[in-house]
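Missing here: one protein chain of the complex. Every other protein chain is in place.
Labels run A and B following the written order; every chain starts at residue 1.
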Amino acid sequence: MTWDGISFEDRMETVEFRVGERPHIVVDSDICRSCTTKACVTACPANLFAPTSDGGILFNYEQCFECGTCYQVCDSDGALSWTYPDGGHGVVFRSG
Amino acid sequence: MTYDVIVVGAGPAGSSAALMAARAGLSVVLLERGPYPGSKNVYGGVVYGRVLDDVLPGWWEEVPVQRWVTRRSTMVLTGTQALTVDFRSGAWGQAPYNGCTTLRSDFDGWLAGKAVEAGAQLVTSTVATGLIREAGRVVGVRTDRPDGDLRATVVIAADGVNSLLAKELGLLPKTDPKHLTLGVKEVLSLPKDVIDERFGVRGEEGVDVEILGCTRGIAGGGFVYTNRDTLSVGVVVSVDGLAKSEVRPEQLVADLKAHPAIAPWVQGAEVKEYSAHLIPEGGYDHLPQLHAPGFLLTGDAAGLCLAAGIWLEGVNFAIGSGLAAGRAAAAHVLGGAELSSYRKDLESSFVLQDHKRLRKAPALVLSDRVQQRYPQLIADLVEGLFTVTNPTAKPGAISLLRGAAKRNGVKLRHLAADGLAGGRTFR
Partner (left out) sequence: MGGLVVALLRCTDLRAEVDPLSGAITREPRTAALSASDAAALEHALRIGSAWGARVLAISLGGPEVEGPLREALALGAEVLRVATHQSYLEELVADEQALARALVTALAGELPDLVLCADRSADRGTGALPAFVAHELGVAQAPGLVSLELASLDGGETELLAERRLDYGRRERMRVPLPAVCSVEGAGVRLRRASLPASLAASGATIPVVDAALVPSAVRVVQARPARPRPRHLPAPTGTSRERLLALTGALLSHEPPVVVGPVDAPEAADALLEFLVHHGYLSRAPSGWAVT
């Protein structure tokens, strides 16, 4: 591992999120329990998917880039329901 | 009230479409889900504005530029080696210019402003949640605002790579990890004079560096672009490869920043913003159907992003396709022309001609040999050529090539075949 000079929390702290009330991505942890790859855990650039001890997935929608990587890598049909946050909410990039 | 055209997404494609439709005298609504245009958008860093010459003459006088790219480098990296092909042109540093680095919140806002000046109505903070369809034809969109249904003769979906509208119509597959790449970017802040010094540029001159072989064998590449007082540094990797590799995306950026050829550029820089976005890289062979009754697909939503090795362009294709969509919508509303004229228009313009010519490029550039073997092979070959072996006499170039190919598990016939394929692809 290369030390990148910044902790992940500090890295995410550089991004503005206007958090909406409604979770725009919902994970069905019951389906995740049967998933062997759990590609979302490593692929999500915002590191929002955390495996739980019972084999499920804990998901935090608040710091989501809305990029779509999670549902593209997800093998399990129906595990992820993916929409955009309500208008005006979610990530706000300033230097995209 | 029914509008002539609804454009979903105020990125470069959507704003260009809205601009053309509004200029033709149509009533146009431009919907944006972010609080301002560009707030949801991320790209590498360079806009090639030639496509705007006819539409916005003298655009370079007012575009919110960071730096004009006057120096382009293509780098091949291995663990400790780096080979760079570096080109500079004075012509790129003066009007009418070639490419510029700019931030999307600036650029997209500027272009959306042009559409508004032409008469389009921009509504921000509004998500188009679905399509209204009647008798097999798209007749409007539903939005997440109260009383949010909006009807129009033509709906132009410029809603980006994840285009939920195109998916609703079945024009795009639900998931497509093989033809998508993930771009992960850090914007690093450094004083302007430090950037000037480290990259050997002055004033408004800027550098565009594209990098092969810095992604731990995952298909993809890296980039460094100079902005005024920031650097954009990042990697672009295949979503499929990333998922299989179990490497975290920000680790790849950290690797790149720590490489001995890159580290001196970014030393002491603070991360100003971290971002990520998907990129459609399927190329011509995986383009979706670009129109349906009452519906046009444009920009990233249509997969119109050129990722062909030495050419990495997206915003100009978004603008080109957006302008064509706006023209097609205007012709349809005013003269009853078929919306299929959009595809024909694109086929005759650079948008699909470039994609067609380079249709084999994505597969070739992302192939295992190009990604995993050739960077080391080329670096070994060059290191062999330039390592002075006294008192042994210099080895011949052919024997060096043989040795490098053998060490990297490449058969010379593969090299010849790929060379031929490359020649055909980029002819």
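Basically, a contact is a pair of C-beta atoms (placed from the backbone, for glycine too) under 8 Å apart; a residue touches a chain by one contact, two chains touch by 3 or more.
Just so it is clear, the model here is predicted, and its values are computed rather than measured.
Engineer: Which visible chains touch the chain that is not shown?
Structural biologist: When the full complex is considered, the omitted chain touches A, B.
Engineer: Identify the residue among B:102, B:126, B:181 or B:298 that touches the chain left out of the display.
Structural biologist: For the chain that is not drawn, the touching residue is B:126.
Engineer: Any idea which of B:146, B:391 or B:423 touches the chain not displayed?
Structural biologist: Selected residue, touching the omitted chain: B:146.
Engineer: Have a look at B:94, B:267 or B:399 and name the one touching the chain we're not showing.
Structural biologist: B:267
Engineer: Tell me where the left-out chain touches chain A, residue by residue.
Structural biologist: Counting only chain A, the missing chain is touched by 3-6, 16, 18, 21, 86-87, 92, 94.
Engineer: Which chain B residues would touch the chain omitted from the figure, given the whole complex?
Structural biologist: These residues of chain B touch the chain that is not shown: 1, 29, 35-36, 105, 109, 121-126, 143-150, 190-191, 194, 267-268, 270.
Operating definition for what follows: only the chains that are shown with their structure count from here on.
Engineer: When the centre of a chain is set as the mean of its C-alpha atoms, what distance in Å lies between chain A and chain B?
Structural biologist: So the centroids are 23 Å from each other.
Engineer: Residues of chain B touching chain A in their complex?
Structural biologist: Of all residues in chain B, those touching chain A are 33-35, 38-43, 103-105, 124-127, 129, 143-145, 161-162, 164, 175-177, 180, 182, 184-185, 187, 227, 230, 232, 239-240, 242-251, 253-255, 257-258, 271-278.
Engineer: Where on chain A is chain B touching in the complex?
Structural biologist: Touch list, chain A to chain B: 1-6, 8, 10-12, 14-15, 18, 37, 39, 42-43, 45-47, 65-69, 71-74, 83-88, 90-96.
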